[in-house]
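Let's look at chain A:
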Amino acid sequence: MRHDVFIAGYGGQGVLLAGNLLSYAAIHEGRNVSFFPAYGVEKRGGSAMCTVVFADGDTGSPVVGHPSVSVILNQLSFDKYASKVKPGGICIINSTLVTSDGVELPDMNLIQVPMNQRALDLGDVRMVNMLACGAYAAATGALALESLEEALKKALPERNHRLIPANIQAIRAGADAVPH
Partner candidate 1 sequence: MRQVFARPESLKDVQTHFCPGCNHGSIHRLVAEAMDEFGIRGETIGVASVGCSVFLYNYFDVDVIEAPHGRAPAVATGAKRARPDRIVFTYQGDGDLAAIGTSEIIHAANRGEAITVIFVNNTTYGMTGGQMAPTTMVGQKTSTSPSGRNQAKDGYPIRMAELLAQLEGVGFSARVAVNNPKNVIQAKRMIKTAFRYQVENKGFSFIEALAACPTNWGMNPLAANERVGDEMIPYFPLGVYRNTANL
Partner candidate 2 sequence: MSEKLFVKGNEAVAMAAIEAGCRYYFGYPITPQSDIPEYLSRGLPGLGGEFIQAESEIAAINMLLGASATGVRCMTSSSGPGISLKQEGISYMAGSELPGVIVDIMRAGPGLGGIDASQADYFQATRGGGHGGYRIIVLAPASVQEMYDLTMLAFDLSDIYRMPAMVLADSVIGQMKESVTANPRPATALPDKDWVVRGRGEGQPQRVVKSLYLGDGEMEAFHWKMHARYQELADRECRWEDLETGDADLIVTAFGSTARIARTAVAMAREAGMKVGLMRPITLFPFPKQAYAEFSRRCKRFLVIELSTGQMVDDVRLSVARDAEVDFYGRPPGAGSLPTPEELFGQIRKVYP
């Protein structure tokens, strides 16, 4: 099974850390991983994005034109990239900052998670990326939550390991926010 996910937001939302966390989690599960810190055609304008591909076998192209899953953290990225999700795919949006009103996205499973709001509820708005990762795991079933939690040790620098419990809480909150 080959999974690909595109994550986009603005600089500072922790997009690259989210991509790294998913990558380490996939490695923890014994998959091959490819993390590409740009979305092919776009890498300018203060936005941050990355594509993560993981598979039991070959990861193939690190560049993905139509992702099966997109995790979108701000409005600008939504306007630009949401429509690229491939038919039957999943688009997870940070509904605190992104409104999908008036946008037709047929044949796509749109999942709204108020990530900024939940992060603030947890006491730290910087946890948005962790909520996003938890939501991704819950929405796709592609990675186990335990793998994400385990991956924090690798994805976070040693000096931030004291924050692991708070991050785990945010990952779980993200997963819980996905409607079953």
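Criterion: a contact is a pair of C-beta atoms (placed from the backbone, for glycine too) under 8 Å apart; a residue touches a chain by one contact, two chains touch by 3 or more; residues count from 1.
On how the list was made: all candidates are chains of the complex that A comes from, given by their letters.
Only a predicted model underlies this, so the values are computations on that prediction, with no experimental measurement involved.
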- [ ] State which numbered option touches chain A in this complex: 1 or 2.
- [x] 2
Open item on the list: Using the touch definition from the top, list the residues of chain A that touch candidate 2 in their complex.
Closed with: 20, 23-24, 26-27, 31-38, 40-44, 58-66, 154
